[in-house]
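Here's a structure for you.
With one protein chain removed, the remaining protein chains of the complex are shown where they sit.
So, chain A:
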Amino acid sequence: MNLTVRDLAVARGGVPVLEGLSFSLAPGRALVLRGPNGSGKTTLLRTIAGLQPAFAGEIEGAGERIAYAAHSDGLKSMLTVTENLRFWAQVFAQSDIDPALDAFDLRGLEDRMAGTLSAGQKRRLGLARLMVTGRPVWVLDEPTVSLDTASVARFAEAVRGHLAAGGSALLATHIDLGLDEAEALDVTPFKAAPRVSLEDEAFL
């Protein structure tokens, strides 16, 4: 099932930031969103993840199929790596956290409190959470922030594995992950035109 977006407009604080956006994301494919800071990528991803309503347009194939990873990892600093990961696995009714620990090189850190991890290690744990959701569409907002080169490669490998297993991924990122399956979409042309309210028009 594709993730399909038709003529979507998204708003931040009631002001439209992107409009007229349409794309379709098939299983096994990835779509990389590009655009300068503040261009509305996060707002678009939050809308697709269902955290805020669309300003206009339709989103199909989202909802319960989305695994969302935001800027913050949602980790509890006073829980261990295993406890953090197992909690999310239970929430998503999954049981196996070992593949996620392996994929993001978290072996040896299992019993460390998440609060004592480095920024990059925290990020890896946050991304490992995606693998225990069991959901097909990964929606990722700047997933590679604070990752070193080796970890970025590891993350790209995890995304590739997810795509090969029939999943899909929608990413907002500025770096090239070297994914053959990925297309890029620049959101800049979809910037919403400034709205002129009725009162303003009266002055024109």
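One rule holds in what follows: a residue touches a chain if its C-beta (ideal position, glycine included) is under 8 Å from a C-beta of that chain, and two chains touch if they have at least 3 such contacts; residues count from 1.
Just so we're on the same page, contacts and distances are computed from a predicted model.
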{"item": "Missing subunit (named according to UniProt) among the choices \"Heme exporter protein B\", \"Riboflavin transport system permease protein RibX\", \"Taurine import ATP-binding protein TauB\" or \"Glutamyl-tRNA(Gln) amidotransferase subunit A\"", "value": "\"Heme exporter protein B\""}
{"item": "Omitted-chain contact residue, chosen from A:Leu44, A:Leu75, A:Leu125 or A:Ala169", "value": "A:Leu75"}
{"item": "From A:Ser24, A:Gln90 or A:Thr188, residue that would touch the chain that is not displayed", "value": "A:Gln90"}
{"item": "Interface with the undisplayed chain - residues on chain A", "value": "49-53, 64, 66-79, 83, 87-88, 90-93, 129, 133"}
